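Just one protein chain is left out here, and the rest sit where they should.
Order of writing sets the labels: A and B. Residues in every chain begin at 1.
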Amino acid sequence: MALDNASEWKYISKRDIGVTCVAFSGGQPREGVDMGPEYVLKANLIQQLQDMNFNVMLTDNKIHTYKEFFPESDQPIGIVKRPRTVGVVNKILTKQVYSHAKEGRLALQIGGDHSMAIGTISGMSQAIKERFGRDLKVIWVDAHADIHTVESTESGNLHGMPLSFLLGLVKKSIEGLEWIEPCLKPQNLTYIGLRDVDKAEKEILKKYNIKAFSMHEIDRYGIGQVVDMAIDYLSQDGDGQGPIHLSFDIDALDPSVAASTGTPVRGGLTFREGHYICEALHKTGRLVGLDMVEVNPAIGNHCEDTVTVGCSLIRAAFGESLL
Amino acid sequence: MALDNASEWKYISKRDIGVTCVAFSGGQPREGVDMGPEYVLKANLIQQLQDMNFNVMLTDNKIHTYKEFFPESDQPIGIVKRPRTVGVVNKILTKQVYSHAKEGRLALQIGGDHSMAIGTISGMSQAIKERFGRDLKVIWVDAHADIHTVESTESGNLHGMPLSFLLGLVKKSIEGLEWIEPCLKPQNLTYIGLRDVDKAEKEILKKYNIKAFSMHEIDRYGIGQVVDMAIDYLSQDGDGQGPIHLSFDIDALDPSVAASTGTPVRGGLTFREGHYICEALHKTGRLVGLDMVEVNPAIGNHCEDTVTVGCSLIRAAFGESLL
Partner (left out) sequence: MALDNASEWKYISKRDIGVTCVAFSGGQPREGVDMGPEYVLKANLIQQLQDMNFNVMLTDNKIHTYKEFFPESDQPIGIVKRPRTVGVVNKILTKQVYSHAKEGRLALQIGGDHSMAIGTISGMSQAIKERFGRDLKVIWVDAHADIHTVESTESGNLHGMPLSFLLGLVKKSIEGLEWIEPCLKPQNLTYIGLRDVDKAEKEILKKYNIKAFSMHEIDRYGIGQVVDMAIDYLSQDGDGQGPIHLSFDIDALDPSVAASTGTPVRGGLTFREGHYICEALHKTGRLVGLDMVEVNPAIGNHCEDTVTVGCSLIRAAFGESLL
């Protein structure tokens, strides 16, 4: 496998990648997902990206736990758990991602739980707006919709709610999270891989008319057509070439492919379907950022398999191709 | 996952389900398939259906073994094994299914081996004829064709022959089975998932021009198109909206998905393909009955996986959707 040198990056000025390692698990209850970045780096991702002729810059040259910023206490607000902790981590992460994206770097964020997308998309959105005056588009690859509001959530885990904050679905202010600026429009979001969506979330998707391709559509049309449809959907404004951020939850893959994750759901994407999404997205030349989240090395007996797949998906999104 | 409330049931008057538990293994030699209903109920299927807002009525409020009706002795007739036992069980089952279907209930039968389809389809067919003056249509999802005649069978196991009785392929009367009325026309039957069909069965399929989609067609066209073609095939008469009974043999699924079954065959339906069939069939609004058969909890180390898939397929056929 090798780099597709011919592809053009529409929004990335040089072959620069800014990597931010988010060793954070506060958006959900299971321990271990904060070890994701450590395992991904040990699997030699940086070197792999350098071998693809990228200049790789690791934010502050370290893995961030953000623990120095954690509040001393963080009582639930209603049912919502750790709002101030999730809030402060994402506030810092917003700046980290912004500082890479503003310089025209491709921004790669390695998680960590999916609550971190609050920060990654906030930071990227702001930089894209400043650099190009454009709205950011997001492809969210996940078994779950992660769009619960603080009102609809039954678990209170913030990794199931990042999109409701980014979309500005709830006006109510929550201490620690009140700084979040809604920066994503419903028409600029599309899902791939959904298969475990709560009833309240389904109603939100309908209410805001959010485009989603569940496993049903992948079975019906094949991954090739689904990815075409997803990209076409995000190509209806301006020159049809708007910048795309990919937020990839590893649990979108079938548990037989990626077992080391906190909320696995049967009937997921195959190894090849996951890679196909990344390969096809790279070919658009429109990628500006990538989150790889919810790899939890503490789960399962062969976590290195899940870690390896995560690295492989990142390389595919950045241009590694089969031919 | 939640219930698709918007779907219309064309033939079911209220949200009533009549569930018949057929703890019967006499159509084949392996012990354990008679434990299928017990395991499915223990997996909480009734509650799951109630959570989908169905009114669930369990026939006689128990699991039926039918043992009180077994003949004292049941010598093979030619090569055919247990004809009188299989006959009497199906005679009673015919009435059980008829009594639900006549009242406009959705009829769910949990097996048990596939010989029980003699009764389920006989009973359903009669009720549909009386209520609507229409012929019943059947989608048979299976690795096998189950269409051997008493003359072509090499094993003598009646779970490989139900369709030859229902179609009336053999005139010869067999003691215990002589009561069966042919109630299914070849043009009202279609298969999905075939991959282990004996030579004599292939000749029968050709002779009667029976529509079958094997795994070859699923590979060629994808499950989406195959299900469309199967439903289109069963939509050529009258208003094109005739009532459909789904007879689902769990061995249609690949053994990696459903290992606890008596005659597994490699190269089967994926988890998602199996669910897609059920989801798509539900969307037609034409479903009137469902057999879930050949779950054998005595086989394999993780029978709960197969049981779980069986329950999940039932819910999908009854309206649970991914979005």
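Following the convention adopted for this analysis, a residue touches a chain if its C-beta (ideal position, glycine included) is under 8 Å from a C-beta of that chain, and two chains touch if they have at least 3 such contacts.
Everything quoted here is computed from the prediction, not taken from an experiment.
J.: Can you work out which residue in B:117, B:174, B:197 or B:309 touches the chain that's missing from view?
T.: B:197
J.: Consider the whole complex, including the chain that is not shown, and state which of B:49, B:215, B:259 or B:309 touches that chain.
T.: Candidates B:49, B:215, B:259 or B:309; residue touching the omitted chain: B:215.
J.: Touching the absent chain: which residues on chain B qualify?
T.: 194-199, 202, 205, 212, 214-216, 218-222, 266-267
J.: Which chain A residues touch the hidden chain?
T.: Interface residues of chain A facing the absent chain: 1-2, 222-224, 256, 271-273, 275-276, 279-280, 321-323.
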